[in-house]
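These notes are about the structure you will find just below.
Every protein chain except one is present and positioned as in the full complex.
The first chain written gets the first letter, and so on, giving A, B and C; residue counts start at 1 in each chain.
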Amino acid sequence: MTEKLSNAQIAWRAAQDIEDGAYVNLGIGFPEIVAKFQPEGREAIFHTENGVLGFGEAPPKGQEDWDLINAGKKAITLKPGAAFFHHADSFAMVRGGHLDVAILGAYQVAQNGDLANWSVGAKGVPAVGGAMDLVHGAKRVAVITDHVTKDGKPKLLEACTLPLTGVACVTRVYTSLCVVDIENGRFVLREKLPSISLEDLQAVTGATLVIDGPVADLIVPELD
Amino acid sequence: MTEKLSNAQIAWRAAQDIEDGAYVNLGIGFPEIVAKFQPEGREAIFHTENGVLGFGEAPPKGQEDWDLINAGKKAITLKPGAAFFHHADSFAMVRGGHLDVAILGAYQVAQNGDLANWSVGAKGVPAVGGAMDLVHGAKRVAVITDHVTKDGKPKLLEACTLPLTGVACVTRVYTSLCVVDIENGRFVLREKLPSISLEDLQAVTGATLVIDGPVADLIVPELD
Amino acid sequence: MDKTIPTLAEAVADIHDGAVLMVGGFGGSGAPIELIHALIDRFVATGSPKNLTVINNNAGNGRIGIAAMIDMGMVKKMVCSFPRSADPRAFTEKYLAGEIELELVPQGTLAERIRAAGAGIPAFYTPTSFGTELAKGKPVKEFDGRSYVEERWLKADFAIVKGQLGDPYGNITYRMAGRNFNPLMCMAAAKSIVQVSKIVPAGGIEPEQVITPGIFVDRIVEVANPRQEEDMNRAGEVYA
Partner (left out) sequence: MDKTIPTLAEAVADIHDGAVLMVGGFGGSGAPIELIHALIDRFVATGSPKNLTVINNNAGNGRIGIAAMIDMGMVKKMVCSFPRSADPRAFTEKYLAGEIELELVPQGTLAERIRAAGAGIPAFYTPTSFGTELAKGKPVKEFDGRSYVEERWLKADFAIVKGQLGDPYGNITYRMAGRNFNPLMCMAAAKSIVQVSKIVPAGGIEPEQVITPGIFVDRIVEVANPRQEEDMNRAGEVYA
């Protein structure tokens, strides 16, 4: 396998696109680490489904207050200017178009923007949480993900095969190999690692990568 | 014209049926005076559409605070245990079945419970306010009204001729001559002034007054 | 983040001709008189904004506030539940002359339509107005044996509302019954502009006591001693 970005590096790249003053929801798990990589001089305000706006980092171990958690049930802290509200108001923010960016994980993304990230099929206990709400309403719905599955299969596809989270909802995908925009039912390649050829990238992608404008080098710092 | 109750007396009679601890909305205008006649030892909690629960009497003249008003835009005061909330929550209380009693005025009431109390027809500026919401959701929707119009026409009818406020919504009517319940599409007479005969009462009523159970004397104290 | 705007004039500078404008308040309670009058000042100076659709529970009272906007000819259409008041002359004259449109909406439906817009709910069902002339032309559906009217969300380009405290993040509190439609309108408008009696630093409002979270607010402007519409009307004031 070729060189690829770590999860932290993918998160770092996604964080660079968050504008100053943006309202942002980070999906539970992997996307949460995007918060660590906010560029200097820009301020994002983080929203969590369970009714907090303007939260900050985790508290030091032992100082958790378990009434102050995020949607992933991890302890958080508040920044000045934070607010609490109930769940209906919280999802009014989500569906009502008030978030600027939602950054989510993915099992699969299709070239029309379909997202599958909640269920791997029929076995086990299904759980959806806020994923199906978060894909609607945010001005930008971005995905961060490894470019392929653990056994090397493409995650960027012509059509998802797993149960959908939402239809035609994703607008940008940050992977371990590249950055693509979803425009008019196509994956448009915007950036790729300099070390991978376009042919090799296409070979691990399950749909055509369209070149429509310049393709920049995907340059990310070394991170832990 | 025969002896009849004053507006204050009609309001007094309606007030006697408000249970201890009831949540009550009084329509703007005439129904507002019901609050004056709460029986000793019973406490009603008054709701107003513009977002106040637990308000009390008008303040002394000159001490009004115009941020503290009722739906009729009259200055009010607060009782201990009052709460403020926004308009959507306020009408959640109304439509959501949380009020025990709504007491409204009427142009016309039909024997199936239809109410007309917001428009006298096409001329002029129409205005509806909260009337169409208030007729839905309260456990009891009662009307207080003179038994007949100013020119002597019946207000209790087989069917309303004026634009409706709500369909089959009124459950009890307190008039200047009697008290009727609306049951199964009929006006069932419960109380009448001792001074009026059943025949004379029927003569000023636009639908059949059904006798189904005892008819008590409508006894109301002298009030200013 | 700093959503504070130094002057009323700047706060309303981009409200354009033909805009749909929510105006907070119920009667004089929670009414953003200073923001309205800043808009009138702009109209007097520049001829804009005009052809406005104004959403408010009422349709103005006396010769100030929304009534003055109507008198000035800035308003093409009112969406409200109760276009009457102690002194409804401004609206009544124009309405009877056919010079202003009216969309009459039951008060609870008005509140819920505004909230729905803010919450991304394009339509909902309510028992309110079923079987009445205000439901004419609206889809009806039966649930559990009872009939309900389908109502659509109600969005706006701008909201101007009045709060009590505000912080630079746009968090807002309201004074007593001055809350009314104001938090809903902040949710439903593309741009929400709030006048507050006092701007406090971030953290100056307890997070549990925020009524409108800042995500719903775009601009706040301090009006330290706001006038009360009711007092102005009782004094017979005219804004023109």
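The rule is short, and it goes like this: a residue touches a chain if its C-beta (ideal position, glycine included) is under 8 Å from a C-beta of that chain, and two chains touch if they have at least 3 such contacts.
Everything numeric here is computed off the predicted structure, so don't read it as measured data.
Only one residue in the set A:A15, A:V34 or A:V94 touches the chain that does not appear here, and it is A:V94. When you scan C:A13, C:L96 or C:A123 for touch with the missing chain, the hit is C:A123. Considering the whole complex, the residue from B:P39, B:G54 or B:G72 that touches the absent chain is B:G54.
Although one chain is not drawn, the whole complex shows that of A:A58, A:M132, A:V210 or A:L223 it is A:M132 that touches it. On the side of chain C, touch with the chain left out of the figure occurs at residues 112, 116, 119-127, 141, 143-144, 146, 148, 152, 173-176, 179, 207-209, 211. Summarising the interface, chain B meets the missing chain with residues 21, 23, 43, 45, 47, 53-54, 78-85, 88-89, 91-99, 136-137.
Interface with the hidden chain, as seen from chain A, comprises residues 48-52, 64-69, 73, 84-88, 90-91, 94-95, 114, 119, 124-133, 136-137, 163-167.
We take it that only the chains that are shown with their structure count from here on.
The chain pair with more C-beta contacts between its two chains, of A-C and B-C, is B-C.
Among the remaining chains, the Cα-based centre furthest from that of chain C is the centre of A.
Rounded to whole angstrom, the centroid-to-centroid distance between chain A and chain B, based on C-alpha atoms, equals 56 Å.
If you average the Cα atoms of chain A and of chain C, the two centres end up 36 Å apart.
Separating the CA-averaged centres of chain B and chain C is a span of 30 Å. Those residues of chain C in touch with two or more other chains are numbered 115.
Within chain A, not a single residue touches two or more of the remaining chains.
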